[in-house]
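Quick notes on the structure that follows.
Of the protein chains in this complex, all but one are displayed in their positions.
So, subunit A:
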Amino acid sequence: MKYTEEHEWLDDVDGIVTVGITAHAAEQLGDIVFVELPEVGTEVTKDDEIVVIESVKAASDILAPIDGEIVEINEAIVEEPGKVNDDPEGEAWFFRIKPSEPEQMDDYMDENEYKDFIG
């Protein structure tokens, strides 16, 4: 598992990377009431704004952590945005991406580094 400074987690299983937000991020955002996901098939570039999350407090963007193609999205969190607060690092993943530059993953933190990062 890898972590970004934008509080995303990346789980690489057999070359497909599942992306979500960390429990820390979900707690900071507060109750999430709206999620907009990219369409399957979208080619994204690292740092593209591809997801919008709205909490009771404000809107925030989630950036594409790596280059690649969106191969699956989690419609369940669009239907029930509150799932992101309930299980951000499990059931409430956001999208799956097939990386075109897999080595971009190497730049991200491991779990211990992320724990240090959030203090």
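One rule holds in what follows: a contact is a pair of C-beta atoms (placed from the backbone, for glycine too) under 8 Å apart; a residue touches a chain by one contact, two chains touch by 3 or more; residues count from 1.
The working rule: contacts and distances are computed from a predicted model.
Student: Which of the following names does UniProt give to the chain that is not shown: "Aspartyl/glutamyl-tRNA(Asn/Gln) amidotransferase subunit B", "aminomethyltransferase", "dihydrouracil dehydrogenase (NAD(+))" or "Helicase HerA central domain-containing protein"?
Tutor: Answer from the UniProt record of the missing subunit chain: "aminomethyltransferase".
Student: Which residue from A:E6, A:E54, A:E69 or A:E89 sits in contact with the chain not drawn here?
Tutor: A:E54
Student: Touching the hidden chain in the complete assembly: which of A:V33, A:L63, A:A76 or A:M109 does that?
Tutor: Selected residue, touching the omitted chain: A:V33.
Student: Take the complete complex as the reference. Which residues in subunit A touch the chain that isn't displayed?
Tutor: 30-31, 33-34, 36, 52, 54, 56-59, 78, 81-82, 85
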